[in-house]
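I have placed the structure first, in the form of structure tokens, so that the comments after it can refer back to it.
Only one protein chain is missing; all other protein chains are in place.
All chains are identified by letter, namely A, B and C, in their written order; residue positions are counted from 1 within each chain.
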Amino acid sequence: MKRTLSFALAALLAVSLAGCGQSGSAEPAATTAAAAQETTAAQEQAEQAEPEATGEQGYREHLTIAFESQITDLDPQGVGNANEIHAKLFNMTHDTLFNYNVETGEIDPELATSWEWLDDACTQLHVTLRDDVTFHNGNKLTAEDVAFTLDRVQTDTQITDYYDHCEILGDHELTIVLKSGNVDFTYILSRPFDSIVNKAAVEADPDFGGTIGTGVWINNLDGYVAGDRIELIRNDNYWGELPPTKSITIVHIANASSRLMALESDEVQLIYKLEPTEIELARSNPDVEVNEFATTRLYYFAFNTSAGPAEDVNLRKAVAYAINKDDLIAAVGDTGAEVAKTFYGNAMSYYTEEFDEDITYDPEKAKEYVALCGNNTSLKLMVNTSDNIFKTLSEVIQEELRQVGITMEIEEVDSAGISANTRYDTATHEAMLYSIGLNTWDSDMGRLFSVGTNSNKAIVDDSRISELLLEGSACVDPAERGEYYKEIQAINNDQCYYLPLYYCSTTIAYHAGLQGITINPTGYFDYSQICLPE
Amino acid sequence: MHRYIIKRILMLIPVIVGVSLLVFVMMDMAPGTVVDIIGGEMSTEELAELNHQLGYDRSVFYRYFLYMKDLLHGDLGTSFIYKMDVWDLYMQRLPATLELAGASVLLAILLSIPLGIKAATGHGGLTDNVSMVAALLGLSMPNFWLGMMLIVLFSNRLGWLPSYGATDGIKSLILPALTIGTGLMATLTRTTRSSMLDVLRADYLRTARSKGVPEKKVVSKHALKNALIPIITIIGTQLGNAVGGAVVTENVFAWPGVGRLIIDAINQRDTTTVTGCIIMTTVMICVIMMVVDIIYAFVDPRLRAQYASGKTRKRAPKVRGGEAA
Amino acid sequence: MSKNTESVSRKYRKRGKLGEIWHHFKKNKGAMAGLIILIVMFAVALTIDFWLDQEKVIGQNIREKLQSPNAAHWFGTDEMGRDMFWRVVYGSRYSLAIGFVAVIVSLIVGVPLGAAAGYYGGKIEGLIMRVTDIFSAIPSILMGVVIVSILGGSTINLMIAVGISSVPNFVRITRAAVLTVKNEEYVEAARALGKTDMYIIFRHILPNCLSPIIVQTTLRVASAIVSASSLSFLGLGIKPPSPEWGALLTAGKTYIRGYSYLCLFPGLAIMITVLAFNMVGDGLRDAMDPKLKR
Partner (left out) sequence: MSEIRPKDTVNDDSTVLDIQNLTVYYELEDETVKAVNDISIKLGKKRILGLVGETGAGKTSTALAILNLLPNPPGVIKSGSIHVCGNDMLNLSQKELEEIRGGTVSMIFQDPMTSLNPVYSVGDQIAESIELHEKCSRAEAWDKAEEMLELVGIPRERIHEYPHQFSGGMKQRVVIAIALACNPKLLLADEPTTALDVTIQAQVLDMMCDLKQKFDTAMIFITHDLGIVAEICDEVAVMYAGRIIEQGTLEEVFNSTKHPYTEGLFNSLPDIENREAELHPIQGMMPDPTKLPEGCAFAPRCPYARPECISTPQTERSFSETHKVLCSAYDDPSFRIKREER
């Protein structure tokens, strides 16, 4: 049933970055197949070089990673932590049933050894678990824990919209029953937020029981300072491969420049997200390796299509034609970014060139549409102040719209403010800039259109799109699904609910020689195997 | 003294009630609630459910009432963001805050008081002029800017000191302590100087000199002890401010202190955390002020007499000299 | 010395109060330097729209971005290729305006409250002072953060936030000053003549409390500028593309590793302005209070 992955995705593959420091790191590691091969080769090298628990090569015992935002919750199913940052932690401390293989785009076994859909409509998933897995507290992993975990998910529409219940067939065997079919459900379950927790532990300690997982790393709660630092200790009883590193500290350094400085002074060994302007600087430092790669995080401009001036499709189109996406990327300085024509970047399947020329930068055309708007030519743009990129984008867009005769006022609010003002049922914004971390599976962009949810920032209630989304999820035939998703793209380009701007690239930088990072364009990196030879 | 302390503590209660109400109301006025932060992609129904769970479907006063009921039992509430007791959260951050506050105040005391005395006794001289210009500069520097510049210089360009966090013991304390300490030092030097200048003209110093007390002792014994009250006041206030969290500096240095916690909590509309931390800060400041008052009593027998009669100090002794922002 | 004050008081009669203050003020070199800096800044801030092309300040030129200071761009250029020198110069408008308006806000709120508390005493005083205590129990920067969160980020709101958070200061200072003059004979006399409280407060009491208030005002403008830039720094600032100094610093901090000049100059600008205000404030204080004359 699985699709082939596009070539570009292969380029972003999991990298074990041992060798590429000498040659590869000076170039954007991004987008060619050659680069992909090189990194894969490097990975193989690294694997060969890795000594099997002998002391031939020394490794640093302790590593520190700096995150750009704070981790507020150590529990994978905690409310409100379904984001990249938390994903990175859960990848280290917990395991999921399935592993999404970035290279192949397929689902690999993790805690589940085998699985199959019991019906064509994809509503019953039979799963067999490993029988050699123990939690950090010593309890064995059983089907009970899996059922408990899935039952625990309360506030994640991707699960709750589909998941019904589990039938436990044995200690290590169960069937997951869905309310309606979803081909992508195994993919969804590969997200770190659906990591399996221990039923007994959670029931004994509802506050921190969820921090106990089966992963390589154990949360050391004594060293935990909420929002600031997390101490991890290696789980020597781990069922899989163990890294030579003994302990890891994760700290929160909000400012990108500070992160880089901390890396350069070897206070931390791995950072995520460099300021675009500082990438060259970092590269010029021989002690630092930098890797830049494309992601599936989409920056978009959303209109409030349910009320206000942007109800007028002409205004929306005028804005769409007035925006020069290349300029935006240049202003942000994100050299690895890729212009988004629709929700499917060329890193994803169902990307077609069909829509490439649909909406392009064309001020004249924009002015024509402005003429159709009458007096309705002013727009308030709500911008999240907590991210500089939004500020920059808004400034450039403001200028571009001014050129075609649209006055745009920028309204700065903080994260809570923007959420509160753009709730589906009580939205007050006229337009906003936002970003969404899309997953690589096809149905994921449905989040943008899901009626009644907070991720629907354009407040779209388009019955045709909803219908197409449902049909797409339940459709096993790739070609047919492709048609559904193509139609959704066409509708959006016609109606301009959302203006996809670009897919950002991102960077990690690390102490030269650091190995074992598994990159994922979704940002759900796996750092659990990192180590630094000395 | 006991009566005085009890009175002081009783006076704290209305302040706590008022402060927590103020925080609740203000946080309620800010757009969005904690539900908006944690309910990123939830559906309308799920949001409604969460709103109900956390009491956001009722008025702010209802939530305040519930909070106060818990507070009566000594419970500072639970953070919806960090999923922890606010007390535990606060206690996680307090050591770093105290460390930083203590270090910067100590730095200021060790440098500023001798310098201020020197400036006052050599009034109009070189030390006086140089230290006053330096103090004015220190007072005028936005400390986040100073912090950033210090990081660039000492940790990036020179690589001597760590740039973030509280991980490296004394070494990581130096830069943030210096950042906060600069403003403190400036204020304290100015206060010491002007207080000493006031005292140095006092008649009783003339009396002391006429007794043949050596000039050094006139300054260190007779003048200093009298000049101490405003100095102690400033130290107490500054320590109080620092314990409340040197918000900006903590931000610059990614210092795991209370101030950064409160800012993060405000941004995430974590009302219980904000309220709890501010209540704790108020209590801490009250304790510091109580200690300051007790020190006053040691320094000045007149105040000792006042406390003994159970009266609280009416006003802080007059303080001159600019205050750091 | 007694002779000192004697001759000083003689001079008072000769020159009049303002003249006396000016006489002392102008002898203070630091204060004069501060005053000159401020006058220049004001002149620039008020007239800049007439002689500077706005385009220089907000016009983007991506090709010239992030240039280090050079002959063409004295302070370098920012991430959008805008000339930092002109942005910093233009930013004086915002920072001065914020400083002043914020302090005016706190004056308007704080002085009447403080005067009422000091004049009436009793329950009114108790109430006002308790509320002041409560407000000042919240560190002012946090207060600012909350207020900006409530009102949303804009220049006006920043001014209000900074202003409100320094109200307790003015309440305290005014009250203390009022308490010292409240029982003076001329106030008693006015009361005996049956003047209204309002009349007495505004006509007799406040004019005699002016010096501490004026001094505090000058010093507060300085700290308001710092507070505002701190708030900006915490990301609660002014709308783009306004080159307010705090906003420039915030933008610059993202580039501090490689382009620290982006932070250096706005920071220096803040420092010099605040320094000037502090020097003038110190000078005024010394000049207004002859017994404190150093």
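One rule holds in what follows: a contact is a pair of C-beta atoms (placed from the backbone, for glycine too) under 8 Å apart; a residue touches a chain by one contact, two chains touch by 3 or more.
Since the structure is predicted, the reported quantities are computational estimates derived from the model, not experimental observations.
Across the entire complex, the residue among B:His2, B:His73 or B:Lys211 in touch with the chain not shown is B:Lys211. Mapped onto chain B, the interface with the missing chain covers residues 124, 201-215, 222, 225-226, 299-302, 305.
One rule holds in what follows: only the chains that are shown with their structure count from here on.
Path length between chain A and chain B in the chain contact graph, taken as the least number of steps between touching chains: 1. In whole angstrom, the spacing between the mean C-alpha positions of chain A and chain B is 40.
One inter-chain figure worth recording: chain A and chain C are separated by 46 Å, centre to centre, where each centre is the mean of the chain's CA atoms. Averaged C-alpha coordinates put the centre of chain B at 22 Å from the centre of chain C. Chain contacts: chain A has residues 255, 258, 261, 264, 386, 413-414, 416-417 touching two or more partner chains. For chain B, the set of residues touching two or more other chains reads 30-31, 151-152, 156, 251, 267.
Of all residues in chain A, those touching chain C in their complex are 255-258, 260-261, 264, 275, 277-278, 281, 327, 330-331, 333, 385-386, 388, 391-392, 394-396, 398-399, 410-414, 416-417. By the touch rule above, chain A contacts chain B in their complex via residues 64, 66, 70, 72-73, 75, 78-83, 154-157, 160, 207, 224-229, 249, 251-255, 258, 261-262, 264-265, 267, 386, 413-421, 423-425, 447, 450, 452-455. Against chain A, the residues of chain B that register as touching in their complex are 30-34, 36-47, 50, 79-84, 89, 92-93, 151-152, 155-156, 159, 162-165, 167-168, 251-252, 254, 256, 260-261, 264, 267-269.
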